[in-house]
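The chains shown are only part of the set, and none of them has been moved.
Chain nomenclature is as follows: A and B, assigned in order of appearance, with residue numbering initiated at 1 for each chain independently.
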């Protein structure tokens, strides 16, 4: 057992559901007890999704346990096939139901007989893999399923697209700024004259997966999701993969140069150097910012970075290489892929921390006292407690990571957004320090005077006790209204009873 | 037993046993750890449970709360590790870090399936650790959402002392309510005040309510000369109320049937079966029922109710004649429907995860009576509804307001159906006369909002083909 207050990556079934519900017209059946189906809430609330989440819980309760699940699961799959006509139904257990060690594969086979769409069991060990690993696996499983199906049917397309083209792999629902990254990458590809063959899984149809081999190469922008799929495609279809995350000015250029190499090797003759130079120096503002006086003032400032592999590695490199900021510690919670991370960042930071234990990172931050943190929501709150500003750069996702405004992390606009995030984190911290130095924001009488009614009313101890139970942000108002109420009625002492009588009367 | 034994006959009950969504009962720790200030809640479950809690609790996670996961790993599931040893290690750490007065073990679906014997392990560890360990099986196999509280209170009911432990003076100290009410006053005044109370058998109220509501209801009863001897749960575990055989008890919430049963069967108390004090109508009915049991005249209660209704008029104008549909989530549905029908709404369907017709008997009767008096059709009550089927019915009926869980609110709004999260009622201060406004503030907010937006013509925010 592990004592856990906070976890960085979710359980495996969340990963599978993120993949399944990213596709268009794919439905997932969760074989799980009541309450395990909060994925639907996350998608609806965090992503403000307008559509019903295509995930149905086949509820496991005491009765089902007693009688066996097979009938219920098969019924639910067949029912959903009939009701929604999905192209594919993915069945997944959760940590809980996977313990039952039922032959879920067999349930699927049974359900397939009466279903028009495909039925598939997500093949993941729920105790060995976390959300990210399961997502990577499930995406691979679905892609492989449809490519093999097409091959069997002789429906695999021949050859490549006429113009250079790309599959962008790994864009999912509930991904950290995935929607805006996806837009930015599409724009970048358009600028490079590269056709987007497919984007998967977000908004893709499983029926289009068979077209993937037509692309000249695969682009896997995130380290966490898509690598297995790209490896499979490389193995089976000899498709080259570009896996440099285009985040920050330097790595965006590296990514584009790799693309150039890959497509020129296939007969194209492109030279992206002028484009890179123009974007770097004049279109994006990030390189200029690096050279500007504002950034000079950040030189040597100290930062701690923590997050998933993709974002923590990219941020570490940007801070250190592009902005001259001293990264005291770079860390990731992707323990299963620690070697990759260490290779990426060890030249750019003093220390590497690989851990899923948030107490460990909290203690490290407290000891190191950086001027700013770049981490997850957890580190943001550690920073709040320690009075250190924190920019959020990685999942676990939070509603704040689904802004309506355009905020990609990738590409040239992403590099601008990152500069804003970094700069504002440091300067907001600086502002608070300056205010401290100049003795600012002490509540001056001039202002507080207007906030508290002058009163010769007394509060009884029980009245005060009740008042103090009221949250600070409305307490002032309740206090004033109660005092007004008491004055109007010539009540000299305000007891708990008076407080509630006032509440009833005034309705606050 | 004072349970109302007239079963309402006219109400139409259905049980769809469908696939429906509600929060996992372990979420009860969200409000219980705050309520019982010296407690620590340890949820023994999987990463799935932990990730749910983390997402459901939001900012509370960051506030160093007094709850945590005992996350079961592969070795625990395959029984390679010793449960006792593992739990001991964790509880020792909790003792070191927080030193709580009680540790509540929350069993989950997984501990059920792997048949972890929490009840068997607890007494030994409790003895070894020196901290009481209360075990509650708040699992999703047997319970829904708010019933998690029921399992915890039922377990705690068994830990309430049977006798005042020492001197009478100290008993006063034990009881936080009387302490609060007497604080700072001279002993003579306190004694003088005791005489304000009528003579009646001891009464203990059960159900976790926010502290201000506890005070309000205690004061409400005091006005009638009725003294509340204690609340379950108390603000501190060390202040659990004394419960002796023959005490009267009354439940504050519709989802506490197991606690009620425990108090009756194990602690030999008498349950006062009344409608719940939700809405001015419910509050009055609840007060009158207690008075009737104690043979006390409920002076001024009817007038209080009338005055509250008057003060609600601005809100009533917004909802009168409108329809409300409950998809079913937190077991507060019957009481809320009854209050809203009294407010002038109609209600075609009440979904509810679980229906204990005995424990909710008085409330069901009151619902039926309310419908009759208001001249509106009786709602259909659907136990364990099927959400898919409900959505079909909603799109057909087009109710003015749907009270629903979080999973369906945004998609319904995008299709022009006005919604309110049921979960907000779980956390709202809504019991008693004084808080009726708060319920209506919640209920009317989406109506007021969508009314304000109506002129802008953005009703349908999904494309036609996706309209469903």
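The definition used in the following text is that contacts are C-beta pairs under 8 Å (C-beta built on N, C-alpha and C of every residue); 3 or more make two chains touch, one makes a residue touch a chain.
All values derive from a computational prediction rather than experimental measurement.
Student: Across the entire complex represented in this structure file, what number of copies corresponds to each chain label?
Tutor: Listing the labels with their copy numbers over the full complex gives A x2, B x2.
As a working rule, only the chains that are shown with their structure count from here on.
Student: I'd like to verify one number: the distance from the centre of chain A to the centre of chain B, where each centre is the average of its C-alpha atoms, in whole angstrom.
Tutor: 33
Student: So in the complex, which bits of chain B are touching chain A?
Tutor: 19-27, 44-52, 54-56, 61-62, 64-65, 68-74, 76-77, 81, 86-87, 89-90, 93-94, 108-110, 113-114, 139-142, 144-145, 180-181, 183-184, 211-212, 215-216, 219, 308, 311, 353, 388, 391, 405-411, 414, 433-434, 437, 461-462, 466
Student: Please output the residues of chain A touching chain B within their complex, sorted ascending.
Tutor: Result: residues 1-7, 10-11, 13-14, 32-38, 40-42, 44-45, 48-53, 56-62, 65, 76, 83, 94-96, 99-100, 126-128, 130, 377-378, 381, 384, 396, 460-462, 465-466, 469-470, 496-497, 500, 503-505, 507 of chain A touch chain B.
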